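Once you've had a glance at the structure underneath, I'll fire off some questions.
Excluded from the complex is one protein chain; the other protein chains are retained at their positions.
Just so it is clear, A and B label the chains in written order, and each chain counts residues from 1 on its own.
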Amino acid sequence: MSYEGWILLTGSLVGISCGIVGCFLILRKMAMLADAISHTVLLGIVGAYLISNSLEGIYMLIGAAIVGILTAFFVQLLHSSGVQSDAAIGVVFTSLFAVGVILLSLFAGKVHLDTDHALMGEITFIPWDILEINGINLGPKAVWMLGAVLVFNLIIIFLFYKEIKISSFDPDMAVALGIPVLLIHYLLMGMLSLTTVASFDGVGAILVVAMLIVPGATAYLLTDKLSVMLIISAIVGVLSAFAGYFIATIFNVSISGSMAVAAGVIFAITFVFSPTHGLLSRWLARKRLQNKSA
Amino acid sequence: MSETLVSIWTDANTQWVLIGTLLLGLASGLIGSFALLKKQSLIGDAMAHAALPGICIAFLIHGAKSMSWFIIGAALSGLLATFFIEKIIKLSRIKEDTSIGLVLSVFFGFGIVLLTYINHQNNGNQSGIDDFIFGQAASLVGTDVKLISAVAVLLIIITVILFKELKLLTFDPQFAQGIGLPTSFLNGLLMTLIVGVVVIGLQAVGVILMSAMLITPAIAARYWTERLDHMVIIAGAIGAFSGVFGTLLSTTTKGMPTGPLIIVAATIIFLISMVFAPKRGLLLKAIRQSRLRKQVAREQVLQTLYDFTEQEYKQYKARNGFHEQQMIKKRPISNHMLQKILHSLEKEELVRRTGDALWCLTEKGLIEAYHITLRNRLMEVYLMNEMNYAHFNIRQDQSMDLLQLPEKVLTELQQLLKQYGREPLVLPENINSGKRSYHRYASLGGK
């Protein structure tokens, strides 16, 4: 595959993974937790490097998953000790992220990561970092990692679809039916952390948030069916990746930033023109109602 | 190291930077307290991230680095972001958290796009905008710092002058409106104050961590006091200290961004507050709780024994002790705790062992148990009819407070107790006579 092809594939995989996981976060009103976790995985990645002294993907995944779940746990802990939940999120993610940045600065010489990389990702380098087994070129490592995480997410969602759905919609009912709601919560947090870290190389820690929230929010305005929402969200993720890439090459700017902007533009269009929940259609419906009653 | 320290105190620029971060910390602690109480902590986060494109556009228009242009650009795009957040919530079914995250990330993405655009335009020439991401206080020059300090002082003065109004606005906006305060103006003002403190903090703390400057000092201060005016002062002090501390550390360590250090300093103070603060701190709370738990368990055991005694008394049976397992079943308690308490009650001569794992109240214990039972049942009746007595303001976990009630109310409660058939039947002095009499509570030395 061409250089461009690999980049587009990477971006699309990020779009699909984040888009799907993001839907559940939006529906569970945990979008800001996504923001928090996408910041704190930086600490997980730096920590994993400092402990393992290696930049292998698997260590990064483990480190990020641990810190991601810890973030969710700390937020819960602070909240239950009386700190209001938005402030709890704010305190936890900023402090863990700050520690991550400090460690990164202290060991800047040794880690190939730098703060810019952490922020924006380096999607342009991805095609060069090839996975080779027995001298056979298997394509970029990041693609394999993203693919693996996507497959893992899809399996989890497929297996536990109805459990995740009911514990998102009506947690009380779920508990009454004997579904382990807390376990499902941490399962989602785990998926979120894995997805974030796998996307990290491509779009950077911060812009993962855009990919997590914006496609899901767009899909939320386009459909009234959860399964369709997941699909639309994935499609919007892919569209944003493609559009972002082309904007970036035309203007010679950050690819990940452009992807976030593209996602934002798609959302804005949907916000106005969505046939069911758009500004325009609701305005028209109101007008029609007024005319009828007049 | 000592040389750098000396240079800090003698270098005029560094002194200015320190004053700047001190004032910045003070202002963010002050204003952050209001943001926190108004539950708008994360809006500050969105504003800070959203400031990035504003700074970049200001740079593109002005064509050079200029702090005053940056501040204007950042403030405008920060306000635009809050406007979008509010509109999205209002005009669609998207909820607040999603709306904040959405606007924040898209604005930030756009900022990154502009940033790379500028860097490429300048052919790798450092525009200095990168410093805005994680903050680099050392890169501030004298005029910038003076501007930042001036704005910080202005923000502090506005907050202090309008303290009373802002307090009412955060506590009870509807009441504020009712007494004729211009609440929408004040809301806008508070937003502007938040934007103001965010934009002047960007150079020193950076867009990503600026929200912590608003949140962390305020939440740490919350542990030390119940009063807003004290909270605001403490938060300001914590913010100022963290600002100075972070700046000092970052200027002495090469290549270390200031923002994370300031935030870590503030977080450490937060953690100390959370654990050690008197009253609200976790440590003293835990100690109080374990003491309370012991006291509750003691009362629980006595009341359980009383309940059993009462039951037998109703059935005209002899009292010959009650089994420990029976007690655990009636009011769950760990066996270990039960043993400990029975032991100490035995020492106090309040209970008596009557057989293997069998216990009963002594005469003295019965008096004690009677009081506890009466008090708890009065509390129960009080809670059942809380609506009628709400104005007495009894704390729900403090049945002792009942004794402060006016006599008339106590009599009323006793009447209700009788009506519900919940009055304690076994009275210490005529325990054998079978006569049921009701004493007024106060005369029984319930004090």
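As a convention for this text, contacts are C-beta pairs under 8 Å (C-beta built on N, C-alpha and C of every residue); 3 or more make two chains touch, one makes a residue touch a chain.
To be clear about the criterion, contacts and distances are computed from a predicted model.
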Chain not present in the shown complex, as UniProt names it (candidates "Acetyl-coenzyme A carboxylase carboxyl transferase subunit beta", "Manganese/zinc/iron transport system ATP-binding protein", "Septum site-determining protein MinD" or "Cytochrome c1") | "Manganese/zinc/iron transport system ATP-binding protein"
Out of A:73, A:128, A:169 or A:283, point to the residue that touches the absent chain in the complete complex.
-> A:169
Among A:177, A:269 or A:289, which residue is in touch with the absent chain?
-> A:177
Write down which of B:68, B:143, B:385 or B:404 is the residue touching the left-out chain.
-> B:385
Residues of chain B touching the missing chain are 93, 296, 330-332, 380-381, 383-388, 396-397, 412, 416, 419-420, 422
Tell me, which residues in chain A touch the chain that this view leaves out?
-> 27, 29, 159-163, 165-166, 168-170, 172-173, 175-179, 220, 223-226, 228-229
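What we mean here is this: only the chains that are shown with their structure count from here on.
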Touching chain A in the complex, chain B uses residues 36, 39, 41-42, 44-45, 49, 88, 91-95, 97-102, 104-106, 108-117, 120, 130, 133-134, 208-209, 211-212, 214-216, 218-219, 255-257, 259-261, 263-264, 267, 270, 274, 280, 282
Interfacial residue positions of chain A with respect to chain B in the complex | 26, 29-32, 34-35, 39, 81-84, 86-87, 89-91, 94-95, 97-99, 101-102, 105-106, 108, 115-116, 119-120, 206-207, 209-210, 212-214, 216-217, 220-221, 247-248, 251-254, 256-261, 263-264, 267, 271, 277, 279
